[in-house]
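What follows is a structure written as structure tokens; I'll ask about it next.
Not every chain of the complex is shown here; the ones you see sit where they belong.
Each chain carries a letter (A, B and C) given by its place in the written order, and its residues are counted from 1.
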Amino acid sequence: MLHLVNKSPFERGAFESCLNMARKGSAILLIEDGVYAALKNTPFEDKVSAAVKDIRICVLGPDLAARGVDQVIEGVEVVDYGGFVDLTVDHTPVQSWL
Amino acid sequence: MSEEIQTEYETEGVEKKFMFLNRKAPYGTIYALEMLETVLISAAFDQDVTLVFMDDGVYQLKKGCDTKAVNMKNFSATYKALGDYDISRLFVEKESMDARGLTIDDLVEVIFEDEDDDWAEKPAVHVKSRDEIARLMEEQDVIISA
Amino acid sequence: MKYGILINEGPFTHQASDTAYHFTKAAIEKGHRVMRVFFYHDGVYNANALSEPQSDDRNIVKLWGDLAKEHKIDLVVCVAAGLRRGIKDQVLAEGFRISGLGQLTEIGMAADRLITFGD
């Protein structure tokens, strides 16, 4: 399945809830304010680095650019809107962690 | 316009697994109430419906809500009515309950009649582990969250 | 692949509607079909014809209307959510129609994927 996270991991619990729930073989796409979870040098970096071994973690490039950030944790893939669509083709169901 | 754009779809015989995932507290925002409206409608479509309550969503089922002083519509009773709509699975995440010091006795009772068991009355609210819910989630066709 | 889209938030205030729009465009460009966009909760505000953004900003209501016209997408505003928020026929933008919540369940049944955008 595909998990969508659009909340900052600093402000809300959505990303943590998602990480707790996501199982091996599933994928997570970070969008909107969720992209901050993909960045280096935050308290979430270790968790994300550990998670990418079992889970495909992607981040939406246009949302990174809008926020002026680009230091993405190793193993996290940057995708565009087309890549977002492809992820929803490859995975089902899709759960938005609102 | 309506002649050109398709506004009806053939769904005869389709039965999908729908999960309604509730993660927000009631009353502070409208999501719990409006999600419930979605659930009630979907019951009419004979789909395979599961409700999940996790994170602050477990507070939606807290019994004893009294909204007189805030002058908001009290929709707690609607959860109780879900059993009458043949909704038999309200799963509450154990980890979220524990973190909030809640037990199943704190929650509203929802009773449904089990047609596979001579219409015996059974409780619809069940506590499930995070792991069970994670597995169930992957089996769904549609997850609606708010 | 056949898609249903659910939008839970109003325009401008949350990015949800923007992201859903870009997703919908990208899906169509890749040859998929977006059968219906369902506007629920504050999402109904995306259909407000009176919306008049600043000249240097995007016009979300119009963007949806134009995209729907071009690609024959069914834009459905939830009647119940719209009533309490005052989004009714009098202010309904071109390209949108008002209907019941059953249209959300229906598209969940008919589409291959239902993707939710919200807060």
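We take it that a residue touches a chain if its C-beta (ideal position, glycine included) is under 8 Å from a C-beta of that chain, and two chains touch if they have at least 3 such contacts.
Because the structure is a prediction, the values reported are computed rather than measured.
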Stoichiometry of the full complex in this file, by chain label: A x2, B x2, C x2
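The definition used in the following text is that only the chains that are shown with their structure count from here on.
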Distance from chain B to chain A - Cα centre to Cα centre, in angstrom: 27
Distance between chain centroids, defined by C-alpha means - chain A, chain C (Å): 24
Residue numbers of chain B (touch at least two other chains): 141-143, 145-146
Contacts with 2+ other chains: residues of chain C: 8, 114, 116, 118
Parts of chain C lying in touch with chain A, wherever the complex brings them together: 1, 3, 8, 15-16, 19, 22-23, 25-27, 29-30, 32, 112-119
Chain C-facing residues of chain A, complex: 4, 6, 31-33, 62-63, 80-82, 84-86, 88-89, 92-94, 96, 98
Residues of chain C defined as touching chain B within the complex: 6, 8, 35, 40-41, 68-69, 72-74, 76, 80-81, 95, 97, 99-102, 104-110, 114, 116, 118
